[in-house]
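Every protein chain except one is present and positioned as in the full complex.
Here is chain A:
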Amino acid sequence: MKFLKQFLIILVITFMGEGLKYLLPLPIPASIYGMVLLFLALMTGIVKLESVRDAGKFLIEIMPVMFIPAGVGLMVSWGVLKPMLLPVSLITVVSLITAAAATGLVSQTVIRKEQKKTEKAEGKEQADE
């Protein structure tokens, strides 16, 4: 029963995300609208963390399985993909690596700089005392 109740809350929010997408037809999927709605509901306390956590964590845990059908769908798009396979593969792999590296390195650099700053500030405070 607990899982059913939690899943129902998640479904209601997903449905509201669908509704919001209908009202605001930006190129944003209903799932992202729903994610923002659930986040706001948790922040404001309208939905308590305990009332969605277990079912939510279960869904997140089995998420990779939900991508299997899309992956198997490659057998259908294979025909279209085949003539441009080489350039597409090259671009896919290289841009994956550059994008991941750029994101990780830039954010890591900013975090380390900020940490140094706070350490310095704390050190100064200690020196002042």
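A few points about this structure:
We adopt the following convention: a residue touches a chain if its C-beta (ideal position, glycine included) is under 8 Å from a C-beta of that chain, and two chains touch if they have at least 3 such contacts; residues count from 1.
In this text, contacts and distances are computed from a predicted model.
The subunit not displayed here is recorded in UniProt as "LrgB family protein", chosen from "Carbohydrate ABC transporter membrane protein 1, CUT1 family", "LrgB family protein", "1,2-phenylacetyl-CoA epoxidase subunit A" or "L-2-amino-thiazoline-4-carboxylic acid hydrolase-like protein".
Residue-wise, the contact with the chain that is not shown comes from A:Met75, picked out of A:Met1, A:Leu23 or A:Met75.
The set of chain A residues touching the chain not shown comprises 7, 10-11, 13-14, 17, 27-32, 34-39, 42-43, 49, 52-53, 55-57, 59-77, 80-81, 84, 87-88, 90-108, 110-112, 114.
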